[in-house]
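Every protein chain except one is present and positioned as in the full complex.
Chains: A, B and C, in written order; residue numbering restarts at 1 for each.
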Amino acid sequence: MVKTKTNTEDYLRMYRQMMRIRSFEDNANQLYLSAKMPGLTHMYSGEEAVAVGICEALKVTDKITSTHRGHGHCVAKGANFKEMFCELLGKEQGYCRGKGGSMHIADQSNGNLGANAIVGGSMGIATGSAFTAKLLGKDDVTVCFFGDGATAQGLMYEVMNMAALWNLPVIYACENNGYSEYTKTEEIAAGSITARAEAFGIEAHQIDGQDVLAVNELTQKLVARARKGEGPFFMELMTYRYHGHHVGDINREYYRSKEEEKEWKENRDPIIKFRSWLVEQGIASEDEIEAMNAEIKKDAEEAVAYAEAAPYPDQSEVDMHVFTDVKHALA
Amino acid sequence: MVKTKTNTEDYLRMYRQMMRIRSFEDNANQLYLSAKMPGLTHMYSGEEAVAVGICEALKVTDKITSTHRGHGHCVAKGANFKEMFCELLGKEQGYCRGKGGSMHIADQSNGNLGANAIVGGSMGIATGSAFTAKLLGKDDVTVCFFGDGATAQGLMYEVMNMAALWNLPVIYACENNGYSEYTKTEEIAAGSITARAEAFGIEAHQIDGQDVLAVNELTQKLVARARKGEGPFFMELMTYRYHGHHVGDINREYYRSKEEEKEWKENRDPIIKFRSWLVEQGIASEDEIEAMNAEIKKDAEEAVAYAEAAPYPDQSEVDMHVFTDVKHALA
Amino acid sequence: MREITLSQAVNEALAEEMRRDETVFIIGEDVAEAGTPFKILSGLVEEFGTDRVVDTPISEPGFMGLAVGAAMTGTRPVVDLMFGDFIYLIMDQLCNQAAKTHYMSGGKMSAPLVLRTNMGATRRSAAQHSQSLHALVAHIPGLKVAMPSSAYEAKGLMKTAIRDNNPVVIFEDKLMYNDKAPVPDEEFLIPFGEANVKRAGSDITLIGTSSMVQVCEAAAEILAKEGIEAEVIDPRTIVPLDEETLIASAKKTSRVIVVDEGHQSYGITGEIAGRINEKAFYHLDAPVLRMGAMDVPVPFSPALEDITVPTPEGVAENARKLMSGEMIHAA
Partner (left out) sequence: MREITLSQAVNEALAEEMRRDETVFIIGEDVAEAGTPFKILSGLVEEFGTDRVVDTPISEPGFMGLAVGAAMTGTRPVVDLMFGDFIYLIMDQLCNQAAKTHYMSGGKMSAPLVLRTNMGATRRSAAQHSQSLHALVAHIPGLKVAMPSSAYEAKGLMKTAIRDNNPVVIFEDKLMYNDKAPVPDEEFLIPFGEANVKRAGSDITLIGTSSMVQVCEAAAEILAKEGIEAEVIDPRTIVPLDEETLIASAKKTSRVIVVDEGHQSYGITGEIAGRINEKAFYHLDAPVLRMGAMDVPVPFSPALEDITVPTPEGVAENARKLMSGEMIHAA
């Protein structure tokens, strides 16, 4: 791995953020399995280096758009556990007052314009966010996260064309985890994903999404160039999801093998890899790391307990926020 | 130019078909200018070698989908003047009983699945038509005509992906006439159009759309391969429209120069070029060609007169054909 | 009679029709091996193969367009749209293309396809996976719209839909997939445009669609205990709509409530109430009442979601008011 930040703090924060995502997801999964979470959710576990490598290269005012598999992006962009778990449980103190849930979690205070339950649905939003920056003369960059499956949505080509024509400061980040739902990527994507971006004149990179430093280094470069008006850019990040498509997708041998899962989890885990590197480089000791892990675990568990005890929104909220200027739309 | 058919009849038919399109359009334009035609229409003049070069490589059972600029495709695929003019005037004997008009003219007896007033709107239809051929084991090929402007519609990338994954017998024929409405292609298309198809693993060719023999030769090859399951293919045909975007677009200096128009009309006209070649090669004499032209002109004028005198559909038709199984939907 | 789930009913209908007519095929995301996320299609790919049970990329506009073209050229696609909320993505292909093909071609072409999708809230799926959008398509001439209220209707209407020569949209309530109902072993079809009187009654008419039929039946049970005899009617198809049965019942009972799970405003209750008001006005003792889902996006939080849809208690309460002559809503 390449050293991209010389600052110990930065490395440790990257580790911490990856670990926080993993911990968040372990708890979310548990909530589902114990039937405490309403609906379904999609776990980000395994893909942590992507969200963290990218978001650690961004400022608070930089924007991201996220996906149905969005907890990782949300944490990486700076969100708190409490408001996140509250949202997942539909509680009033959630980021969206319980109205959005897992698939619509947003945290605009940190520049997260929100998860999206329409595959590819946020590609226009991300491009528009970059348009705003250009029009208003801000130097904010927007990163658009989406899966390999989302490359099948025509919207992507429409907005890439405009972003390229107008040099918008947007980075399209394709999280290629090898599957869309229960289907392998090669069965639904003809040709080459990066070539598709290149055909629009967009510089595209394929990169190991399990290597947080590599991801971070590339992103830093591209973000800096995008700020100068050299965008847009495209990144295809090769990664893997550890869980099923959603928490309920338990028996998945019919579409992917246990061996494949084992291989990724044991030999390509982004956290394990980065942890050994930190220790090797003398940036942190095993003990320090264990302490960090324990602290994160505690944080997460406390946040879960908090969220479980937190109140639901009052029923009178049901017709609030339909319009900005009407307190109760149905009153 | 390359000789691709040794048969004199074939050459003469290609000439005749190009000339028929030109003649049809001259009359249609005249109908508009004399306020005899309801609504607007988009002239194909200048692009004749594209439609004819391609359609002359097709069987009657092969299918095409057409565009808002669709008269050329319709004639080239075998339609009659009378039913076409009747349709343009909204008469009962039109191909669509007057219900479709210029922008929806279709001639399913010759495999023309219809013009489409939604830019890019027929790309799915063409791909589906090819899907039918594959599913039912027919060797029919479908050609999807569309403009350079239509490459901005996301639908194109969605269906190219599926066509490529499933090797569908479809040929995407992009008529690049340099403009979409009042905008130059380079202002609305980033990167390269053929590269976009190639990125999906589709073999793509850019070709002079004013050279009917070259177009025909390439199409024959691609059609033969598509019939064998080697499709899909993509063709970008460089061409030019002589008139405005539509018949009412008269003052167009603000988006393109008179010189440019003159250059194409005088030095790159597909009919003039092919005509000299026919004479040079001794395939037809000037007199024979003039006789052919005169005959076509007469045909067109007679068809116009016929259509002008033809009756409108009875008002009772207004709620017919809403559903296949209900004679009058509102009865 | 044996009882099967609504899922099984759909599965049987498809299997039977695919056996009967080899031009019928299924197309959509994860329809083959996975049998859809709802596992509705399990077993079909094993019997009919991947040529006729076709997994697509996540390209809703693309595969909908493909289906239109396939239908126009001799096959009978059954399009699987995973969530009704995605109908927004395919509106152009469905409403500008499929719905108008027959009419625009003057009756010469048609697009005999079925769009299978779903509806229904209270599944904690939040605003983009919970909508009931049948009103949008019911408004477009050229589309038929079916809303099965149990496994029995799901089977009979699906078989009719596949044999219909027009585009048909079927909305299944996703909360009823596991609900069982008696379904005959022998083949049967349910004709379109024939409402089903689920329960006879003389005091008030409750008209419900889809799962609201059950809500109306439950309300009728409550009311029966109070001595109010409610007639419950299921229109089964909203296009065509069996006005006659609805109006006859309205004339008999002189009081009507229309219950539907789409948003109330500008939804389908307005049309149904409007027709009854117009044609049974002088027989009505009270205005036709409409009960739709609240005019709010569907909230995620369970505390809010459940109150957005009509309930048996709510229907019963309104029925009581109507019976007691209370001038509901009257200013």
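The rule is simple: a contact is a pair of C-beta atoms (placed from the backbone, for glycine too) under 8 Å apart; a residue touches a chain by one contact, two chains touch by 3 or more.
Since the structure is predicted, the reported quantities are computational estimates derived from the model, not experimental observations.
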Which of the chains on display does the removed chain touch in the whole complex?
A, B, C
Specify the residue from the set C:Leu14, C:Ala70 or C:Leu136 that touches the hidden chain.
C:Leu136
Contact with the hidden chain, among C:Gly49, C:Pro182 or C:Gly274, goes to C:Gly274
In the complete assembly, which of A:Arg97, A:Arg241 or A:Arg268 touches the absent chain?
A:Arg97
Which one, B:Ser45, B:Asn110, B:Thr142 or B:Ser180, makes contact with the chain that was left out?
B:Ser180
Interface with the unshown chain - residue positions in chain A
63, 65, 94-100, 104, 106, 108, 113-114, 116, 118, 121-133, 135-136, 142, 154-155, 158-159, 161-162, 165, 320-325, 329
On chain B, what residues meet the omitted chain?
38-40, 90-91, 96-104, 116-121, 149-150, 152-154, 180-183, 187-189, 254-255, 312-313, 315, 317-319, 322, 329-330
Can you list where chain C touches the absent chain?
85-89, 91-92, 94-96, 99-100, 103-104, 126-128, 135-136, 138-142, 238-239, 247, 262-263, 265-271, 273-274, 277-282, 284, 286-290, 294-297, 299, 327-331
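Everything below uses one rule, namely that only the chains that are shown with their structure count from here on.
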Among the chains, which is located farthest from chain A on the basis of C-alpha centroids?
B
Roughly how many whole angstrom separate the Cα centroids of chain A and chain B?
46
For chain A and chain C, what's the span in angstrom between their mean Cα positions?
36
Distance-wise, how many Å sit between the C-alpha centres of chain B and chain C, to the nearest whole number?
40
For chain A, what residues touch not just one other chain but two or more?
152-154, 187-189
Which residues belonging to chain C are in contact with no fewer than two other chains?
56-57, 59, 61-62
